[in-house]
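Structure first, then comments.
For this depiction, one protein chain was excluded, whereas all remaining protein chains were kept in their positions.
All chains are identified by letter, namely A and B, in their written order; residue positions are counted from 1 within each chain.
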Amino acid sequence: MKKLTFIFSISFMLAQVNYSGEVTAKSMTRISNKLQINLPYRIFSLNLGYTLGSIDINTVTGIEYRNKPSESNYVLREAYLAYYPEWGEVKFGKQIHAWGSADGNNPTDNINPYDYYYLFKIGEGRKIGVISFSTKLYFGNANLEGVIIPKYEKNRFPYGEKDFPLSIPTEPEIKYPVENEYEFGFRLQTTLGESDIGLSLFRGSDRAPSLRAGNITYEVEGGIPQIEPLLGYRETLVTGLDFVTFIGDLTLRGEAAHFRSRSPILKLNLFKTPLSLYEFQQDITYSQYVLQVEYTTNSDIILSGQLIGNSVLDEAYEWYHSSSIEYVDFPSPEFQPGMGNPIAMFSELALLLSSTGVLMDDRLELKSNIMVNLDEKGNMFSASIGYSPWINWKLETIITKFNGDKDDLDNTFTIMEDFSNLSFNIIYNF
Amino acid sequence: MNKINYKLQLLYKNKLSDSIKLYLLIVLSFFPIVTNAQQTGLSIMQKMDQLKKPSDSETKIKMTLVSKKGDKERSRSRVLTTIEKKYEDGIYKLKSILRFSEPKEVNGTAFLTWDRIDTKFDDQWLYLPALKKVKRIRAKDKERSFMGTDFSYEDLSGRDLKSDEYELIGEDIVHGTQCYKINAIPLEKGTQYGSRLIWIDKENFLIKRVEFYNKKNKQIKILDIPYHVKNGSYWTQTKLVMKNLKNGHRTELDIIKVIYDQGLKDNVFTESYLKRN
Partner (left out) sequence: MKKYFLIYLLSSIIYGQSGIEIAKMVDTRKTPKDQSNITKMVLTNSKGKQRTNIVRSKSMDGNKKQIMWFMEPKDDKGVAFLKIENDGKDDEMRMWLPAFKKVRRISSKKRGDSFMGSDLSYEDLSTREIADHDYSRLDDQTINSKLCYVLEIFPKKGTNSSYSKHISWIEQSTLMILKEESFDKRGQLKKKKEFSNKELYEYLVMKRIFVEDVQKKHSTEVTFEELKVDTGISINLFQEKNLKRLPKN
């Protein structure tokens, strides 16, 4: 025992420790009524890594804080072991993956669920870590990655969050949680000429619930049926293509993903199945894509334009009586995708223009974004100024404005209008 | 003036001499006369559009949905009633409400359309009592299937004549009738279709068939209207079949009963009325 402790402490001492982190103070004010928007945010974030030879142990932890009522939650976002042999990488643990070549909007990147509290943060900040085993092989110009996820994780929605405009009052009960939790994916990337091309495949359960069955009763004989919805998760197979290529001074990035979502078979006990139970089976094919053009000016201003699209290709559904397998003719609710780019809920075709520039030796950072819905009225505009008075400190002011269609109350941008806000952040990096 | 009168009198009284025949030919060639054989695509479509329509109508329809699984066909049927009223308020030309009564699963499901005169997407609402929802159908939903049928929301909205460019491309016999064959190409973006081929009966200017092509020029649907019956002064379609060529699915509509000009009230065609039985 003593020997073991001794070996451990020596190896710890020999291990190289590296860390980085961030402390943030944030305040968000609604533009319409000048009142504070009370949502949780990450007040503290720490990346800690121990390196011993070819092995790294990494953790990402944080504290999520809310102003009113004052509460803080400790979050372990990632904790994994990574081994780096000559031929590649092997990682095991709770981790965040990132696939795809475009920036910020990635239809082919579906391994990690999204945390909708951080929907407007691009990058790993809006993803939830999953316990997974991944291997990446590097050979020549190419690499092949395989991921297995033994434990299913779903999106985090802000239920009952009055200040979040798209919120649902209570978390719905999931009658049929995910049974086949195993999810897996592959991605092959290679360089052809001047381009990097990636092909990917991922199979998993939807990260958002959908209607799976219903308890159906008739209030009066011959009257209107009443459906008590019972929720579950569809299984989805995603095949993706992504690329980066260069044409002159322009960088072109693109991703396209094809999704096939199907209701999984329910394992029901035939003797306990109530007569009012009707199952709803869906078989839906949809696709999403992003096409991005990026240009850096001589003064280092990065300009980027993205065309983001999604469409339902084929929608088939069936209702049938669970006990008798008799097909019945109930209607179908509107289809909502359970995977893919979260922007799909805002628009089926949108144009996103962004610009980023730094001035004064990195002391001043200016960013602006505008997302315009092309198939209906609606847009979102945001601009931010980040000033760094001393090294490692940043003061940030961000304005975000949603504009919808006053004649269309179902339009997502219209619903978000009241969320237009002004945000002040003080950030310290260490 | 006298000289012309004299020439005309000659025409009537005498046989036409060669010189006068030649004179007439020259004059006539500068003034082409539109005969029946020189219809344009647009004029045919206009004649179709101007057929006498009732001020309101109530139609009971049997809807059959036929799906194909390999070789086997499976069908299911529904019964619905549509009431329509003509409008001349400068914004809408027609308002209609469709309500399912059978089977009991879809009983009470209703669909309200306000057909606009202009080329903008019509106002449509779908009421699903079983899900306790009224859904406003928007332009981006136009391609989606209506209640699992082969009709999309766009198919159920009236397409204004100003939305397409029409070209008469020939003649054909369809459902035993001589028809004009017209190619309709959209003038604006707001449609899921790349083009349509329309067959219009030469005698009565009724639509007999429409072939729908997608934006890649692939034929995706066919609508056949094989039977029309004249009820008093109105022509009525008695059977419609919409076939989806992609999956072999088809929707058949058989008209069971029609009542015209009952003097229907306006309040029936409102969103609030939609939710009542």
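Here is the rule we use: a contact is a pair of C-beta atoms (placed from the backbone, for glycine too) under 8 Å apart; a residue touches a chain by one contact, two chains touch by 3 or more.
None of the values given here were measured: they were computed from a predicted structure.
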Visible chains that the absent chain touches, using the contact criterion stated earlier: A
Given A:156, A:363, A:377 or A:401, the one touching the chain that is not displayed: A:363
Absent-chain contact - pick from A:136, A:156 or A:367: A:136
Per the touch definition above, residue among A:244, A:277 or A:380 touching the missing chain: A:244
Footprint left on chain A by the chain that the document does not show: 16, 18, 20, 22, 47, 49, 51, 56, 82, 84, 86, 88-89, 96-98, 100-101, 103, 122-125, 136, 138, 143, 191, 194, 196, 244, 246, 248-251, 294, 296, 298, 300, 358, 360-363, 391-392, 394, 427, 429-430
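Keep in mind that, in the parts below, only the chains that are shown with their structure count from here on.
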Rounded Å distance, chain A centre to chain B centre (Cα mean): 45
Interfacial residue positions of chain A with respect to chain B in the complex: 216, 218, 222-227, 229, 312, 314-315, 317, 319, 327-334, 348, 375-376, 408, 410-411
Of chain B, residues touching chain A in the complex: 74, 76, 78, 103-109, 128-133, 135-136, 138-140, 143-145, 147-148, 246-247, 277
